[in-house]
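The structure under discussion appears below in the form of structure tokens.
Note that this complex is displayed minus one protein chain, with the remaining chains in position.
Up next is chain A:
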Amino acid sequence: MKVSQIELSYDQKKNHLDGVTTSLEKGKITTIIGPNGCGKSTLLSVISRNNAPQQGSVTLEQKDIMAYKAKEFAKKLAIVYQQNTVPQDITIEKLVAYGRVPHQQLMKKNAEEDEEAVNWALTATNLMQKRTCKLEALSGGERQRVWIAMALAQKSSILCLDEPTTYLDIFYQIELLELVKKLNEENSLTIVMVLHDINQAIKYSDHIILMKDGKILCEGSPIETVTVDRVKEVYGVEVIIETHESAGTYMVPVSI
């Protein structure tokens, strides 16, 4: 997936995305980080076609994403948003089955294929036992997994996640990121996500995009990208970055 020269402004005053160019490598985990308002979620929304850029284009398999039919695009790319609303009395399997919508026409559906995809998505997210439960009976971490299962049922090769860990306890945060990693490794899903936690980004990404003021400041492997100087420049925080034998590379804030 190639992103070239994206410009987008919500209010014509400020460029929320200003000449963003990058490429997202197939089969890798790419994480976009940066301070609030830097345009990271906006970039994700452009990649996932929720917002159309005013300038520039995003191409997937040599084709502009705006040229895809909505359902065709949904078979290629799925996205899980940070917050979701739905009636609380819906069962898990019904909600996950919504992920099959891109594969269905009003009168035509392949029940066997749908069933298989839903089962796979439920198994992958470890929700098989809960399939007949209602959404209201689940914990926050389980709910986030349900939304991921719905996206998986789309059977797309790219999965986008917008701040998937934000409202979760640390246990569920780790559980979720491990799930993302597993999906990436076992099913070679391309992952593009926005994270707030820099340590989680370092630990779980192959590639990090660091943004500031609607621009990409730098990108590359976690160790190349997240340096003491850049964190100071982007976030205004003095940090120590060290590598620990078993914990890997980590960052600790010291002062502002």
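Note that a contact is a pair of C-beta atoms (placed from the backbone, for glycine too) under 8 Å apart; a residue touches a chain by one contact, two chains touch by 3 or more; residues count from 1.
Everything that follows uses one rule, which is that contacts and distances are computed from a predicted model.
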| item | value |
| --- | --- |
| Which of "5-oxoprolinase subunit PxpB", "Chemotaxis protein CheX", "Probable heme-iron transport system permease protein IsdF" or "Carbon-monoxide dehydrogenase medium subunit" matches, in UniProt, the chain that is not displayed | "Probable heme-iron transport system permease protein IsdF" |
| Listed residues A:Q5, A:T21 or A:N84, member touching the removed chain | A:N84 |
| Option from A:G39, A:P53 or A:P102 whose C-beta touches the chain left out | A:P102 |
| Positions on chain A where the hidden chain makes contact | 45, 48-50, 69-75, 78-79, 81, 83-87, 89-90, 94, 98-99, 101-102, 106, 154 |
